[in-house]
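One structure, as structure tokens, below. Some questions next.
Moving on to chain A:
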Amino acid sequence: NTQTNSSSSTGESSQGEAGGAGDVIKIGAIFSETGPASTLGKTQANLVKLLQKQLDEQGGIDGKKIQIIMQDYETDDTKAVVAADKLISEGVVAIVGATQSSTTMAIVPKITGAGIPLMTTAPINPDTKGVFQMAPSNVTAGELIKDFLQERNISKIAWINARDGYGVDGLPSFEKVAAENNIEIVAHEEFDANATDMTIQLTNIRKANPEAIIVWSRTPGAGIVARNFKSLGFDIPMIQANAAANQGFLDQVKDDNEEIFIVGAKLSVVDQLPAGPQKDNLMKLRDDYKAMFNSEPDNFTAHAADGFNLIFEAIKAGNTTSEQIAEYLQNNVNDYLGLSGTFNTKSYVGPNEDGFSMLAIENNTWKFSEQ
Partner candidate 1 sequence: MLNVQGLSTHIGKIQILHDIDFHVNKGEIVAIIGANGAGKSTLLNTLAGLIQPSAGTVTLEDEVISGFPANKVVGKGLSLVPEGRQVFSNLTVKENLLLGMFSKYYKNKNLAYENLNKMIEMFPNLNKHLHNLGGNLSGGEQQMLAVARGLMSNPKIILLDEPSMGLAPLVVKEILDALVVIKEQLGTMVILVEQNVKAALKVADRAYVIDQGRILLNGTREEISSNPQVMSAYLGVKMA
Partner candidate 2 sequence: MSNLLTVNGLTKQFGGVLAVSDVSFEVNKGEIVAVIGPNGAGKTTLFNMISCFMPPTKGEVHYKGTRLTGQKIPNLAPLGISRTFQNLQIFENMTVLENVMMGTHVKLKTNVLSAAFKLPRVKKDEKMAFEMAMEVLKFVELEDLMFEKAGQLSYGMQKQLEFARAIVYNPEFIMLDEPMAGLNDTETNRMAGYIQRLKNKGTSFLFVEHKMATVMELADRIVVIDFGKKIAEGTPDEIQRNEKVIAAYLGEEAV
Partner candidate 3 sequence: MDLIMQYIVTGLTVGSIYALIAIGFVTIYNITGVLNFAQGEFAMIGALTCITFVNAGLPMFISIVLAIVATAIIGFAIERTAISQARNSSVMNLIVITVGLSIFLKGLGLIIWGTYPKQLAPIIRMDPINFMGAVINPQSIVIFIVLAILLFVLYVFFDKTYIGSALKASEKNPRAARLMGINTKTMSALAFTLAAALGAIAGIMISPLTDATYEMGFLIGIKGFVGMVIGGMNNISGAVMGALLVGLLEAFSGGFVSTFYSDAITFLVLIVVLFLKPNGLFARATGERV
């Protein structure tokens, strides 16, 4: 069923794009450049501009012109599906996206149905052929948090998350990790992703006497929780999710950020990393990005970059059709050192944790500590 469908669709797309002259290879991108999730997707959209510029300067890959077609899905699942179809009709050979997990779920059937490889930048735990995950899975993040907690002998935590696709995603994986490691989740609260005050949730949490609090949200919610947390006088550690690992969050908690930690990307602390290829790669992305946009990339940028880079790798190896690229990604990527970690795409669960680290905040910037 899927087979017949995919062949018909790809057939259609290749005939639809006669103007391509054969040596332009199109790659699709679906990011939330606008709308609520733009705090995550905007840097990804910027990355596309950066990469396109670099590609044009280099004259493509091996003489083949590469065109990245970006679609802003405005944080709207339906628009993402339309965008996916648009990209399929344009004849892209691979797609990177979407920014959010639930949106990715919405576009997976279309894209895999068309036989096009999809590099997801959000954790979705895919078990579908042709979907390659660039973000570390929530389990990876959970492991990192677990290590942190155990180091400090913390066994009772409270969990609070935003009520959106990103926010509710973290808990189920962490619950598993917690259960295996005797960590008790003594309170769970939620807040509207656009809410203006989380005092009530934190007050409820305080009743349960946790030893640490984990926040799963993007900004600005993440920062408001942190501030309410401080003003309520909590003196336990607060651990924030990687969606908050950006400059915006740092600004939000400026000057009052002791005991706030984050599941962050090494990209955020690239200057503090020990020398090595990882540092060089991250440095290059950070500097290029900063030169063009005068702001810092974040780990979502890195996930997207990994997606594109892997596709470029495949193209460099002489693969130019969807099937070939998917084939390559599936079989020939071993211990690829990406920006978000090391990829072994055979397992599909995303990079390992070596792109990640628990970061503290010191002098209003991220502080890396080797673990």
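Here, a contact is a pair of C-beta atoms (placed from the backbone, for glycine too) under 8 Å apart; a residue touches a chain by one contact, two chains touch by 3 or more; residues count from 1.
Here is how the candidates were picked: all candidates are chains of the complex that A comes from, given by their letters.
What you see is a predicted model, and the numbers here were worked out from it, not measured in a lab.
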Contact partner of chain A within the complex, picked from 1, 2 or 3: candidate 3
Can you name the residues of chain A that touch candidate 3 in the complex?
34-36, 38-39, 42, 163, 189-192, 194-197, 199-201, 203-204, 207, 219-220, 223-224, 227, 231-233, 246-248, 251-252, 254, 295
